[in-house]
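Excluded from the complex is one protein chain; the other protein chains are retained at their positions.
And then chain A:
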Amino acid sequence: MSRKVRIAQLSCGPEYSGVQKEIYEAAESVDAEVFFPDIALADVERAVDAFGLDVRSADLKLMIARGKALVEGKVDADGVFIGTCFRCAEAAIVRNELRRYIHEHSRLPVVSYSFTERTTSGTLLTRMEALTTIARRRALLAREEQTGITMGVDSGSSTTKAVVMKDNEIVGTGWHPTTEVIKSAESAVADALEMAGLTREDIQAIGTTGYGRFLIGKHLGADLIQEELTVNSKGAVYLAGHQRGASTVIDIGGMDNKAISVLDGIPGTFTMGGICAGASGRFLEMTAKRLGVDITELGPLAMKGMGKNVPMNSYCIVFGTQSLVNALAAGSSREDVAAAACHSVAEQVFEQQLQEIDIKEPVIMVGGTSLIEGLVYAMGQLLQTEIVVPPHSQYIGAVGSALLASGFIKGE
């Protein structure tokens, strides 16, 4: 049995918020252990002085001292989980600066999260899984080429995607809305196999990812069942032809968003999940529906409009929709409303999530929403950079899974 992955917890408030148990449970379920770096009392003031951030809270001082101990190598860890109370401004400053400090001064993967008392282990699972994958499977993540015939299936909250790869080429794809998880996956797999002109027996290894990864993985007998943070990072740099060096991956999904700072194909820091649905692909789906266009037509429609003409700056999908309806009722054009919706989503991701990671070029946008050119344009405007949307970007999770699964072909 492999050694448990040791995740250092730097936090303020989870014990008193009643979510410490959830953190332990999430770690336990991925065979990791969470521990608090042990430091001496005398180290606390010294560390806080040296760090230079004069905070009032004693637990935040302790967080800083523990972070410094990790960077200075006084405590061994495989990954770092930084957690503080949602809504605490002082904690948000420490969380962000500490994450940046550890990222810049060590090779430790870091994930940060602001919790409420309603945070569950399920919410934390993907993040913990990503931390343990980076620690445990560096060799697998270093894989830069797909070999043999492998298949990747991404069971997302909105859509299920399947990809068949053969000798480093995508030879088959399948895409279906996620309704019944297994049924949708079967359909996507059947389409991908048909397009590839192959049968299930030809597949040498299977990888699954996304929300339904465990169910689909069990059903298909997958060799690799992996969360989407590491899989998407790998898939993104692979498809963008940028496997070495730094990059930033943005995936605005149906239910949550991922922003990942990647180095040599391995995620360094990442955030997952926005505050609300107003910053998600779901909002764009609703916008398309209200405008009476297919989601694939929303991007081109938005490119013809001027988002500035429509006031839409909501942090909530309900109020966002209200703005949209009001704008249409006031006579705004569909083009302008589409552009405003794209800008609103991009702006919220920018404000809520991209502030939590270090943006390094190239910025690669992936996932189904990367096909909405109005959204990509809005993000590029906000970041003042040209966004890379690699070919097959909508299949990112499936491609990453197929690529990594080739490490499990027997005999390798």
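We adopt the following convention: a contact is a pair of C-beta atoms (placed from the backbone, for glycine too) under 8 Å apart; a residue touches a chain by one contact, two chains touch by 3 or more; residues count from 1.
One rule holds in what follows: contacts and distances are computed from a predicted model.
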* Look at the options "Methanogenesis marker 5 protein", "Transcriptional regulator, AsnC family", "2-ketoglutarate ferredoxin oxidoreductase subunit beta" or "Queuine/archaeosine tRNA-ribosyltransferase" and return the one that UniProt uses as the protein name of the missing chain. => "Methanogenesis marker 5 protein"
* To do: Identify the residue among A:Glu33, A:Asp49, A:Glu117 or A:Glu145 that touches the chain left out of the display.
  => A:Glu117
* Omitted-chain contact residue, chosen from A:Leu10, A:Val55 or A:Val310 -> A:Val55
* **Contacting the left-out chain in the complete assembly, out of A:Ala91, A:Leu224, A:Ile372 or A:Leu403** => A:Ala91
* chain A residues that touch the omitted chain in the full complex -> 12-21, 24, 41, 44-45, 55-61, 84-88, 90-91, 115-118
